[in-house]
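In this view, the complex is presented without one of its protein chains, the others remaining in place.
Up next is chain A:
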């Protein structure tokens, strides 16, 4: 395993993202969006061979499907996963998704529904809550947010709580808050989780060339330094080769503005 000397920030994110599935065993891994999907594919081929993946539509595959037009490539289908069975997997807890909310707050709550104070007439109508309410209380979820800023990591609470976090007051009277399983949050600046004291956000690793102060400045809620906070590990040449094979059209270069290098210039 040779650490790569040159890599993009997107590739760094994919490589560190793959690690989020490493301890999961046999669960349905769903990476929504190009980088999470590539991260899941890389995980499947390296650190998490047990995870199950789909072709992005309705079938299970053992070989991750490359992104985009695939020429003669024909997926080898190993099982069937129509949406009805996705819900079965979700509700039985055998899934770990990586998702991209538009807003995240200090409780780990996420919003993809709408922006602005008036839900009946939102300033910006977004996707709706989609599957987030159920997903967030039934199975593990990690997050990828491409623009680490106070607009995404908001002060106060998200405008609409689509995915549930560690916020007991949003539960109806008498209901026991679910055992929410939030994995890591990967951004263009760092990797953090909500496993500090009382589920406080804590930075696990800073991407090369990024300072803690810079991350805090871009975050609307307080961050802690996790014990052993480190620098996000650079991908290996082997990982880069797999990523290139899973993304032959270089879609990963279009996700982050300007496709920056993995090591920021000081």
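Keep in mind that, in the parts below, a contact is a pair of C-beta atoms (placed from the backbone, for glycine too) under 8 Å apart; a residue touches a chain by one contact, two chains touch by 3 or more; residues count from 1.
Assume contacts and distances are computed from a predicted model.
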Seminar exercise, completed: According to its UniProt record, the missing chain among "Sugar ABC transporter permease", "CoA transferase subunit A", "Putrescine-binding periplasmic protein" or "Predicted phosphoesterase" is "CoA transferase subunit A"
Problem set entry | Candidate in contact with the missing chain, chosen from A:164, A:185 or A:218 | A:164
Problem set entry | Residue among A:133, A:146 or A:196 that touches the chain left out of view | A:133
Problem set entry | Touch criterion as defined above, residue of A:156, A:174 or A:258 at the omitted chain | A:174
Problem set entry | Hidden partner chain, residues of chain A it touches | 55-59, 65, 69-70, 82-84, 87, 90-91, 113-114, 118-134, 136-138, 160-164, 167, 170-178, 180
